[in-house]
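Note that one protein chain is taken out, while the other chains of the complex remain in position.
For reference, chains read A and B in written order, and residue numbers begin at 1 within each chain.
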Amino acid sequence: MRPDRIFNSHKTRLMRHQIPGSENLSVALIFVALIALVVWITTTRDNFDPTERDLPIELLGDNSAQIEIYNRPLKPWHEPGQPMAGAAFDLAPFPAATLDAEWQPVGRVKRFQPDNLYEKINGEAEKFIKQGFVGLAFLRLRSADDSSEIAIELFDQGSLGGSLGVFSDHAAGRAIEDREGVSFVTTGAGAIGRQGRYFFRIAGDRQSAAITAKAASLVAAFAQLGRGPGTTTTHEEIVPTGFALLSQRLGIAEADIQFQEGNVFQYDFAQRFWFAKAGIGADTRLFVHVADSAAAAEDLIAALTAEHRYEYDELEVDGAYRLFRHRYLGSFFAVARRRNYVYGVEASPDRAAIPTVLARISESLDDDES
Amino acid sequence: MTSRKKYPHADYRGDYLSRRDLLKRILALGGIGAAGTYLTHAPEDFPWSLRDHTGLRGMPVETPFQLPDFRVEPANPGIQVGVGRGGDAHTMLRKALDAIGGLKHFIQPGDIVLVKPNVAFDRSPNLGATTNPAIIETLVRLLLVDARAAEVRIADNPIESPADCFAKSGIGAAAEQAGGRVYLPDPNAFEVLYTPGARLIEEWAFFRRPFKDVNKVIGIAPAKDHNLCHASLGIKNWYGLLGGRRNQFHQDIHEIVSDLSIMIRPTLTIVDGTRVLMENGPTGGDPSNVRDGNAVLVGIDPVATDAWAFEHLLQRPGRLPDYLYMAEQKGSGKVNYKDRLKVIT
Partner (left out) sequence: MSRLRAALAPRLNRWLRLTRVRVFSQVVFFGLFLFAVWATWTSRLGGYPVSALLELDPLVMLSTVLATGYVYKLLGWALIIIAITFLFGRVFCNWICPYGSLHQFIGWLFDNRPAHRRIAQNRYHPAQFLKYSLLIVFLLMSAMGALQIGLLDPIVMMYRAMATFFAPIFDAALGRVGAATEGLGASGTWLDSLKFAPGVEHRIFVGSFWIGVIFLFFVLMNLWKPRFFCRFVCPLGALLGVIASRSVFRINRIVEKCTDCDLCLSRCEGASDPQAQVRQAECFACMNCIDDCPENALEFTALRQDRSQVLPYPDLSRRKIVFAGALGLIAAPALRNSGRVNDENFSAKMIRPPGSVEESEFLERCIKCEQCINVCPTNVLQPAALKEGGIEALWTPVMNFRIAHCQLKCTLCSEVCPTGAIRRIEVAEKLGEGPYREQGPVRLGTAFIDTNRCLPWANQVPCVVCEEVCPVAPKAIQTYDEEDRDVFGKMVILNKPFIVPDLCIGCGICEAECPVQDQPAVYVTAVGESRSANRKLLLRSRTPARPI
C-alpha cells in the first residue's frame, strides 16, 4: 500500500480456509434467481401502443358545437374629435340600400387608392390598375342573426371599359346574368359583377341561404351605383359610344364585349379599342375605336398599316379600307374607317366572310348620320 | 585540552548552481516572458496575437449556412399541382403523384430524401391537427421501394414534447414501420441559416441536422384552420424547422409565412386533405371541427397548391390569405392555379 495512491491498493485476500458446500449451493441459487429477475423485468414491456394513453375519439364530445361563443364585433376606429358614427357614417359610394335591419357594417368603409391598393390586395393590384383603377371601397357586413359575414369590395375602374375589362377576366366561362343594368355571376357564397364603371365582389364567409339572399339584394341595390343625387357622371362615362354601338346597334351580348385600354395589337399608339366576337372563327374578333376626329382616325390607320407591313402582306387597299394577310399564320386582318370610327376584323380564317361583317358595322353607323 | 572549533558539516558538498545553469534559467524565464508579452500586446493582426483591444474579437461569430435549391424540373411544366381524389389515403396520394408525372421523375435512385410532416401537437391523428400517418407511411414506402431512395428522414420541431408528439400522432411509428428514420431536435441540432431576401428570418436558427447530405425535400402538411393567418397549409408547414423564439413571428404572420416560402425550395409540397381541420385551429381537439376533404395534393408550385387547398379543402370563398400573394411577389410561385392543375378522381 502506498499512501500517495488515489485508489485502494489493498489486495482482497480470502482469509478463511473452507467454504461449505451448502454455501456454494445457495449462492448458485441466488445467482439464478437474480438472473431470472433481470430477465423478468426486461421482458415486462407490454408492447406499448401510444394511442393507449390517448382518448378514444368516440369519447370526445362536440364541445365546439355545444358551447356557443359570442364574438364581439370589431370595434371600429373613431377619430377623436369627430362626431360619432351613425348619422355621420359615411357609406359612399355604397348605396343606402346596402344596409338593412339584419346586416350591419363591421367597421368603417375602407378606401384605397392606386398607390396603396397593394395593402388590400397585394399581388392582385396590378390587374386592376392596368384597367384604369381609380379607387376601392371595402365594407364588411355582419348578420345580426347568425354572425355570418359578407365582405364587399367595390372597385371604381374609372370607366365602363375598365370595369368591363376586369369583369370579363373574372367572369370567364361562367353564366352572366343581367338585372337592371347590373351584370353579374353568382359564386358559391356571393357574387361578382359590374355596373357602369364599378366592379364589385361580394363574398360571404360561408354558404347559407341568408348570404345568398343578401348577395342578391346587394346586386339589386348596386343598380343605383353612380346614379344617386350629387353624382356628376356623364352619360358618356356610363355608356361609352363604342360599347353602345356594339351592344345596342349590333345587339351583341354584354358578356362577349371586351375593352382594351392600351397597347392594342401590341402597338403603343393604339388605345381604347372595343372588341366583340365576329361570329366567324373561334378567335376572330371585330373591333371598334372611336377617334377624336376623322383626321385622327386616318392617322391611326396609316400608323397601323405601316406597322402591320412587318408581319402582314397587304392584299387590298380601297380608300381607308385595308385587307392584310399574316405571313405565317395566314389569317386575315381588315380595317376600315367611317367618319371618326375605326373598325375592322382581326384573326379571321375566312377572307370571304369579312365584307359581310364590315358591312354590318358600317350599316349600324348609318343611323348615326341622320 | 585543545579547544578547536568543530565544523560538524565540514565534509558537506552541496549541489551548487553553475553559472551556465543560471544563464539557462534566465534565458528560459526571459523567453516565457517575451512570449507572454508578445501574445498579450502584439497588435491584433499579427500572427498568434491574442490581443482584443475592442472586445469584439472575443465575440462568438456564427457562420450561417445556405440551403440548396431542392426543386426539380417538372415533367410537364404546364401542370404544377396534382390532385388525387377518391379512395383511401394511399390511393389518393398515388393519383396525385401520377398527375404530376410520377414520383420517379422527382426522386432519383440513391437520393437522400427529407420528409417534413406537421407533428406540432400531441393529438391523435384523427383530430386533424397533424399529418395523417397513413400518408406518411405510403410516401416513405414509395420513396424507398418505387423511387429507390437511399434514405428517408422524417424531421420536425414541434411546439410540444417532440417524443410525445411523434408517438401520439402515430407518425413516428408509421415512418419507422415503413423504413424511415425519425430525427428529433436537440440543442446541438440547430445552426444559423442564411436566407437571402427574407425579411424576418434572413439569419435564423434552423433544424440543420437532418439536412446534412439531403438532396430532395418533401413537405407534407395537413390542411388546417389558423386563427391568425387563416390557414396553415404547405408553406406554413416549414415553420416547424425553425428554432429560436418563434413566438415573436405572430407580430407579422404573413411576412413570416411568405419568408418561409423562399427559405426552402422543396422538391414537392404535399397537402394532406384527408382530415381537414375546419375551425378552432391550429390546435383543434374537437372531432366536430374535422371534415373529410377527400383529396391529396402534390404540388411543384407551393403557392398554387396552397391556393387550391384554401379554396377547396378549407372551403373559404373570397380572398386568399395575404401571405400567398406576398409569396408570389417574392417569387415562390403563382397564386393562380387554374390551367396549371390536374385532378385525377
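The criterion applied here is as follows: contacts are C-beta pairs under 8 Å (C-beta built on N, C-alpha and C of every residue); 3 or more make two chains touch, one makes a residue touch a chain.
Please read all numbers here as calculations on a predicted model, not as lab measurements.
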item: Chains still shown that are in contact with the chain withheld from the display; value: A, B
item: Hidden-chain contact residue, picked from the options B:70, B:106 or B:183; value: B:183
item: Residue of B:141, B:209 or B:319 touching the missing chain in the full complex; value: B:209
item: From B:133, B:162 or B:333, residue that would touch the chain that is not displayed; value: B:162
item: Sites on chain B contacted by the missing partner chain, in the whole complex; value: 121-124, 159-164, 166-168, 183-189, 209, 212, 226-228, 245, 247-248, 250-252, 280, 282-286, 289
item: Hidden partner chain, residues of chain A it touches; value: 1, 3, 5-10, 14-19, 21, 23-24, 26-28, 30-31, 34, 37-38, 41-42, 44-48, 53-56, 59-61, 63-64, 66-69, 71-77, 79, 107-108
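The working rule: only the chains that are shown with their structure count from here on.
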item: Partner chain A, residues of chain B touching it in the complex; value: 124, 126-127, 167-168, 170, 172-173, 279-280, 285-289, 315-319, 322, 324-326, 328-329, 335
item: Chain A to chain B touching residues, read off their complex; value: 50-51, 53-55, 57, 60-65, 121-124, 151, 187-190, 201, 203-205, 207
